[in-house]
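After the structure tokens below, expect a handful of questions from me.
In this view, the complex is presented without one of its protein chains, the others remaining in place.
== subunit A ==
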Amino acid sequence: MPAPIITTRDLRKRYADTHALAGLDLTVPAGVVCAVLGPNGAGKSTLVRVLATLTRPDAGDARVAGHDVRAEPRQVRARIGLLGQHTAVDEVLGGRENLLLFGRLHHLSPTRARARADELLARFDLTDVADRPAGTYSGGTRRRLDLAAALVADPPVLFLDEPTTGLDPRARTGVHDAVRALADAGTTVLLTTQYLEEADRLADTVVVVDHGRVVAEGTPERLRGTLGADRVEVLLDHAGDLAAATDAIGAATGATPRVDPDALRVGVPAADRVGTLGAVLAALTAAGVTAVDVTLRRPTLDEVFLHLTADRAAVAR
């Protein structure tokens, strides 16, 4: 396991009456893509702002790339790239001028800044619009420039706060590809998202945050595991078949099926995967029950997420 490049210990931040961070502990090894997943108001953005030295925590420690965010903010800033929740490029200046500006503020020499700007313009397909004011770009194009600006100094650590919120699917895919490429080149990426498929697709490790705390973490695979094994789900045609189907599936698998009478669904854990599927199908046929649909599937991150943050939802209700 590589050495951690981002660590927080008991990080706390309070705003008026809400605890945005309530003792958050996080360790991100170098070179991984870590997705911070959580509902609105879970503390994701505050976490990114603290790590990017924009917000001072009330208590706790945070270290990024070997430097304490409070004691050595300048050293941290020299080693990070930040893509904020909202696109933050200079909308009056052109794409190239933006990249030159941020390159110079990262203390690249004028020559180096110019070369780097050209490189990034080409890489993010911005060469054609390089000299137009960024305010005239489409949302997706502006976000690409935003990302390019975050990469000007080739930072070892990149923070992306909801990088694809508000983008159309095509622009979203573009950002995903860019993040993957960066990760493959060894950049550590911490991204926040509300999209489970985004975490699933990009992340090596997922951290679920709620109420300013980490409530679960692990690989997407492992998080699914917390909800149990794969499942076989049967969708019935008639409510009258529910009892017969439940009995038949229970007898065939030795497990207690979970029944959703409104949706006409019966489900059981599929310990033996395809074997279980076959047993269920045979049992249904033998019982003379007609199924509309039978699926074998892993729990989605959505289910994990809803399960882990259920307390919050219950309170909200």
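Here, contacts are C-beta pairs under 8 Å (C-beta built on N, C-alpha and C of every residue); 3 or more make two chains touch, one makes a residue touch a chain; residues count from 1.
Note that in this section contacts and distances are computed from a predicted model.
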| item | value |
| --- | --- |
| From "Transport permease protein", "Sulfurtransferase", "NADH:ubiquinone reductase (Na(+)-transporting) subunit D" or "ATP synthase gamma chain", the hidden chain's UniProt protein name | "Transport permease protein" |
| Which of A:D90, A:E119 or A:D247 contacts the chain that the document leaves out | A:D90 |
| Of A:I6, A:A52, A:V206 or A:V266, the residue in touch with the unshown chain | A:A52 |
| Among A:F102, A:Y137 or A:F305, the residue in touch with the chain that has been omitted | A:F102 |
| Where the unshown chain meets subunit A, residue by residue | 52-56, 74-75, 77-78, 80, 82, 84, 86-94, 97, 101-102, 104-107, 133, 149 |
